[in-house]
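The complex appears here minus one protein chain, its other protein chains still in place.
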Amino acid sequence: MGNTRYEIGFEQLSQIDGEAGHKVIESLKEVCPDLAKFTIEYPFGDIYSRSGLDLKSREITTVAALTALGNCQPQLKVHLHAALNVGCTEEEIKEVVLQMSVYAGFPAALNGMYAVKDVLEERRTG
Amino acid sequence: MGNTRYEIGFEQLSQIDGEAGHKVIESLKEVCPDLAKFTIEYPFGDIYSRSGLDLKSREITTVAALTALGNCQPQLKVHLHAALNVGCTEEEIKEVVLQMSVYAGFPAALNGMYAVKDVLEERRTG
Amino acid sequence: MGNTRYEIGFEQLSQIDGEAGHKVIESLKEVCPDLAKFTIEYPFGDIYSRSGLDLKSREITTVAALTALGNCQPQLKVHLHAALNVGCTEEEIKEVVLQMSVYAGFPAALNGMYAVKDVLEERRTG
Amino acid sequence: MGNTRYEIGFEQLSQIDGEAGHKVIESLKEVCPDLAKFTIEYPFGDIYSRSGLDLKSREITTVAALTALGNCQPQLKVHLHAALNVGCTEEEIKEVVLQMSVYAGFPAALNGMYAVKDVLEERRTG
Amino acid sequence: MGNTRYEIGFEQLSQIDGEAGHKVIESLKEVCPDLAKFTIEYPFGDIYSRSGLDLKSREITTVAALTALGNCQPQLKVHLHAALNVGCTEEEIKEVVLQMSVYAGFPAALNGMYAVKDVLEERRTG
Partner (left out) sequence: MGNTRYEIGFEQLSQIDGEAGHKVIESLKEVCPDLAKFTIEYPFGDIYSRSGLDLKSREITTVAALTALGNCQPQLKVHLHAALNVGCTEEEIKEVVLQMSVYAGFPAALNGMYAVKDVLEERRTG
């Protein structure tokens, strides 16, 4: 493993998001490579790599936030895959999304659950 | 333990939020007792009582969502207490709030961290 | 009419949203039937069935909120149909959406009005 | 009644919000009188004065939106007064706020209900 | 140039948004012509026509807000075109969107940057 923030972040991104993470980075290459660089360095190099909270809880945290905010479905899908990749069960991520009905309302929970549905189908047919 | 939704919810609320939860319910008694009743029945009776996700992960979920939404500081404080009550460490809740800088921006994370600061002080001076 | 919360809610949902409501429930059957159950029980069984506010005002309330939040277009469309089903005129729902330009800004009002446009076309060609 | 947009708006504002509305305008006099002018002309002169939706439904619309958005408590209080001024019953506005638990989550509904509580106390103690 | 608010606004809209602005107005003609009229009169007739802030800074303001809010992609694209039309460089608008990673989080910045990418492609293939 490398030891610049970029190298640490790229390792983390690869481990957590796999192909989906690389696609995000790729999609920014032409329009704004620095946003790709910062996305690797700050979220993955600085934050996800920290001790103090295990990766599974980090992905629960992210799925909860993105479901509640409700305006970033593509990123929610990436992190639903990530949550499953780092050891969350299908049941656990459904519970996280379901619980958002309490804090962000039923429409946010419904749209989050449709994202879960899409992600589970992608993984089955994938 | 009782077995109506209200009784199950009240048990959960008492276990998770203790005095702070009872104060929320009390504050609604006069203006809208049905909102108090529904707050016990749906979030606590129906959701928090479910298996499939442990209580610690449920509180991480809620702290993440409330920090990201950023417009419900009183409820965030109640759930920071709750998170600590059900076994989250101080370090873990700080990591959850810190991680929100990635998904909801630095102001949301800063305001969330000020809530953590207040809650930790309340518990020390108790 | 039944008298469990589920039965009361299902009646309400059928009366208000008709086919569209059933489709929402159907879409959740496989991924998370409990979210379907809770959506019937809490919003429709507990809330829409209450006296104190007539159904027409309830749908105005919901159309206003979903237009203002701006991140749940599918649910907005369901409730625009619902509003028309329970007696709102086309003019009234347009006024509700138009008024959101004041409270949530012109983009929210524009996107809400495009949803109105789609819903009215669906009903004409439907 | 005058017939410029400003005059029509000022009449509407006075009728709906009374003293509270004038205070909002007064508070902007020094820092940005044009925002005061636009607030009278567009929301009140252009929108509230329209036919097509009665004033009571307009205030229900606004209370719903401001409760759901959750980041503008002072304006919510002004419009809770306004809703009561134009004929909503206490029960009706409580139902509107309660219903927001479904669409924007329980914290938004709780904070909205605390605003209702404050407003009702203000009106009782005068 | 005319001198009613509508005429001033229509001039501004044409100068800033060109064809894209006219399409927005056209799209509302049938469903709610008054929203089209208000969109010309208030945002463009009253606000964009003001002195005190140059047009380039006004478009930077709007691109920042729409990227941060994250729930109005069609309007963001219109204003990315507008920003380029009134003299922002490609680099400047990318910096504005990139900076939103700090205030609204990385998903908002990513989705904003995808809108930039689409708009730049539209202008190249024109």
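All chains are identified by letter, namely A, B, C, D and E, in their written order; residue positions are counted from 1 within each chain.
Throughout what follows, contacts are C-beta pairs under 8 Å (C-beta built on N, C-alpha and C of every residue); 3 or more make two chains touch, one makes a residue touch a chain.
Values in this document were obtained by computation on a predicted structure and should not be read as measured data.
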Omitted chain's touching partners, listed by label: A, B, C, D, E
Contacting the left-out chain in the complete assembly, out of E:64, E:80 or E:116: E:64
Omitted-chain contact residue, chosen from E:11, E:34, E:92 or E:118: E:92
Touching residues on chain D - with respect to the absent chain: 24, 27-28, 30-32, 34-35, 38-39, 42-43, 66, 69-72, 74-75
For chain B, residues in touch with the removed chain: 69-71, 94, 97-98, 101, 105-111, 113-114, 116-117, 120
Residue ranges of chain C at the interface with the undisplayed chain: 100-108
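Throughout what follows, only the chains that are shown with their structure count from here on.
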Given chain A and chain C, the chains that contact each of them: B, D, E
For chain A and chain E, chains touching each: B, C, D
Recurring contact interface, reference A-C, options B-E, A-E or A-B [over half identical by residue number]: A-E
Rotation in the CA alignment of chain A with chain B, degrees, nearest 5: 180
Centroid spacing, where centroids are CA-atom means, of chain B and chain D in whole angstrom: 30
Chain centre separation (chain B, chain C; CA means) in Å: 29
Contacts with two or more other chains, residues of chain E listed in rising order: 38, 42, 69-71, 101, 105-108
Topology of the chain contact graph, where touching chains are joined (line, ring, star, complete, other): complete
